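What you see is the complex with one protein chain gone and the rest in place.
Letters are used for the chains, namely A and B, taken in the order the chains are written, and counting of residues starts over at 1 for each.
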Amino acid sequence: MGEQGVAVRASVSSESQLTEQETDELVKEFEAALDQNLSEAVAAIQTLLKFIKTCKVGTISGLRAELKVATETLIKARTSTVSVSSGCELFLRFITMTSLEGQNDFEDLRRKLIKRGDMYLQKVADSRQKIAHIANPFIRDGTTILTHSRSRVVYCLLKEAMSSGKRIKVFVTASTIDNSGEEMHQLLQDAKVPSKVILDSAVGFIMEEVDLVIVGAEGVAESGGIINKIGTYQMAVMAKALNKPFYVVAESFKFVRMYPLNQGDLPNDEKYTSVNSSEDSHPYIDYSPPQYITLLFSDIGVLTPSAVSDELIKLYL
Amino acid sequence: MQLQEVVQRHRELKKKDKMLVMTCVYKKAQPKHRTRSTEDDILICTNSADGQLLHCEKPRKQRRLNIPLSLLDDHREIEVRYDLLDCHISICSPTVPQLFSDNFDYQTRHHFIRGILMNEDILGNHIYTHVISDQYAARVCNFSTYDAISKDVIHRWVYPLVPDNTDEACSYGRRNIYLNTNVSLAFGCELHEDVVIGRNTSVGVSTHITQSSIGHNCRIGDNVVIEGAYIWDNCVIERGSKVYRSILCDSVYVKSNVVVEAGCVLSYGVIVGPQFTVKRGSKITTSRDSGVPGDDEGEWGDEGVKVAEVTQKSPTEDSNPTEVGREGRGFLWHPPTTVEEDEESEQFAVEEWPADEAESSGGESSSGSSRDSSPGPAQPSHQFSEGADLDNLLFYNEIIDLIRSGLAEKVNTDNTILMINAAKHAYNIPIHDVPLAIVRAIMEGPRRSTTPSSTGAPTGNLQSQPDTMTYIKSAVNFFTSLLQHYIRDQSLQMSVAETLADCAEKQGAVLANLARLVLLFYNRDILEESVILSWHKRYSSSAGDLPKKLEVLKVVKPVIEWLQTASEESSDDEEGE
Partner (left out) sequence: MRTIRNRLCTAGMASGMAVAEKGRSDLGKEVEEKLHEFITYLKQKNPHSSYDVAKRTVLLLREVCSKTRWYSARDLITNIRAAGKKLIAAQPSESAVGNMVRRVLKIVREEHASCVAGSVDEVDVRALLQGRDDSDDLSRQTPHLKGSVIEIINDLLGELELSASNISSQAPDHIHSSEVLMTTGYSKTVEAFLKAAARKRKIEVIVAESAPFYRGQELAKNLAVAGVETIVVTDSAVFAIMSRVNKVIIGTHTVMADGSLKAINGSYALCLAAKRHSVPVLVCAALFKLSPQYPCSYDHDTFNKIVSPHDILRFSEGQLVSKVHVQNPVFDHVPPDLITLFVSNIGGNAPSYVYRLISELYHPDDQEL
């Protein structure tokens, strides 16, 4: 059941380009939203919502075209593009999905869209807490956890585990490409979770001491595998080799319609930081196939990797 | 255990045997099993065919028991079993209360059973036994069994009666760690193994707990060590304290840096002050008038069945700081000094807890046990063994009597031999003990010594030495043939020689005249010179009480020298057998 389109009023192709000024405003909004410690996708959605509120078009198709361009701008603005693109796409699908027939007044329609958008944003903002609640029983008292780089969802989960009285110990990889591991370590220290930073290359060494591995995800592919910061793949392989459970925590808007078969299948513009070309720069993300993943925790529940495709279909329809 | 089966069996047996009165339940457990307490230890004889109970006795650390041979008259095959634990469960017929109240002597179940068995010919009542091995039943009767049965529950021998299977939510983790709801464990605290923690209890940092059970609403501080202890509800243990193998009742407050040593019992509401050591085995209570037996002990139940009685009486006097520490509250409890003459005083026969793992540390075990060797009318100066060797003692006394009367009345040797033999059979003395007893009896002297000397201190002071010597000489002369009759081979002669030396060590009179005695024995062909010489060699090189030994050796020296020279000279001395 796809979207039931509204009758196109004017076939005039609306401007498919945003003005310079609009672009800059958009990006500034985005950056501002990011400073509030929201995940990129949520920040993007918030920006888009604001954009709809302030947009000056008069038709639905015009609006849609504008939104598409805006999305692309946002994607170009930041490095972690996978979650942004999936988030934006899901947002757009959500707000435009149901019957909008009989709405002649565009303003009325716009208000409706905004209302729905707010609801979606609200739901999405709660998802991290929901995931922490779902995944909490899987962390037992006295476990040692290994995590990779900085993930807000993982941080939320570890904080919840600590506050429910469990005594956990955390190892964080330094993730030297941008030292986000150190940031995670700092966050954990502030939350009084005992943690230690290890070298990326020390993952194999530390794996035998660890009871389970928990990572976040930039995107969850249709195969059930995940796309995440570089270094996740080798961690997954090590965990499998030593029979440690490998858990992934990801919100539902990170599910993308992608089916990579190997590392080369990841699109280049997402792999490398937008600044340099692929020749002499390091990849930023990698793909971990589903056979290394034990379970996925998301706000739609606990999933095995094989169940992801079903859920994806339900999401995207 | 399932009671229906036993009840069913009782009913069936009752149909077959109308005189069935009771069925007792026993559980298989080998000797030295931790759940068997030495107080409650039981030895039973049953009829192999149908499990009827024939004889029942509590050994109580005796090494020899009597089993009446009359049992074999009535039953073809008897099983004597010492591998059973008395579960104290008896399925009774309706006639039991009446039988129990009829006879005033019956005060406990054990008495009842023994009474029934003894009066079997008269009343004809039977008792049957039921032995279980896979199911579990046991009774807590003292601290040892409390400890043992708690451990059985923690180790899940009593499944499904385990702490995590009750109505309260309790989690069970590896190494037998049971945690109730809302337990807060600080970082760095270690629950090693076999630990039960009640609800709302908090455990501090770096605390080490193992093999213990802690009740509800307790607060354990930092750096505490708790091993093998049973701590009941609402207790507080402050930092740095150590509790080993003790019982702390409800609302006990242990302040900081206290060491509670093994075997202590701190009763309800006791406070033990800071920087204090509670000595091993001490029992502290807040109730001053602790002479009343039994009240303080209450009901020691299994886990989860606690009667929280907090003593309301405040101590009338101030607590003694040497007993409970600076800020403490409580009094040391001393067991009342009743003479334990009879078997009936079981109340204070508290088994030593915790039992030492060293086997037969004689001094330790005898201090707590209720019965030493039961005293005869007067203790002879020597004891054959430290345990209660009743028979040996009686036999010995009889030998003394025989010797003295025999000498006095000049009884025929054959008659004496007959009487000694009869006594030997009656008391079941091995044959090679007989000459030793005779020799010792002779050394006793003419009159019975009236002071019991359990340590065998020399009693020669009471009798003048020449008197004894005359007596001994005449006795030896008179009883030569008797002695020769019993002392047949060299090994016996060796034993006799050793006995002589032993008597010499213990009796001054004998010591002084030892040389003459040895010569006497030699001349009377009771001891051969080779034996004497080899004894001397062995004796001088053996370990022993050095001063005494030196004295003996000094005294005996001339004889030995004379013998040695004599043996060198003559080559054809007459040899003995």
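Operating definition for what follows: a contact is a pair of C-beta atoms (placed from the backbone, for glycine too) under 8 Å apart; a residue touches a chain by one contact, two chains touch by 3 or more.
Bear in mind the structure is a predicted one, so any value in this text is a computation, not a measurement.
In the complete complex, the residue from B:Asp105, B:Asp134, B:Glu409 or B:Glu569 that touches the missing chain is B:Asp134.
Checked against the hidden chain, the listed residues B:Arg11, B:Arg64 or B:His155 yield one contact partner: B:His155.
Within the whole complex, the absent chain has one touching residue among B:Gln8, B:Ser48 or B:Asn165, and that is B:Asn165. Only one of B:Gln8, B:Gln30, B:Ser542 or B:Thr565 touches the chain withheld from this view, namely B:Gln30. If you put the missing chain back, the residues of chain A touching it would be 1, 90, 93-94, 97-98, 116, 119-120, 123-124, 130, 133-134, 137-138, 140, 252, 294-295, 299-304, 306-307, 310-311, 314-315, 317. Residues touching the missing chain, restricted to chain B, are 27-34, 83, 133-134, 136, 148, 151, 155-160, 164-165, 169, 171-176, 193 (touch as defined at the top).
By definition in this document, only the chains that are shown with their structure count from here on.
Per-chain CA centroids place chain A at a distance of 75 Å from chain B. Residues of chain B touching chain A in their complex: 184-185, 187. Residue ranges of chain A in contact with chain B, taken from their complex: 141, 165, 167, 194.
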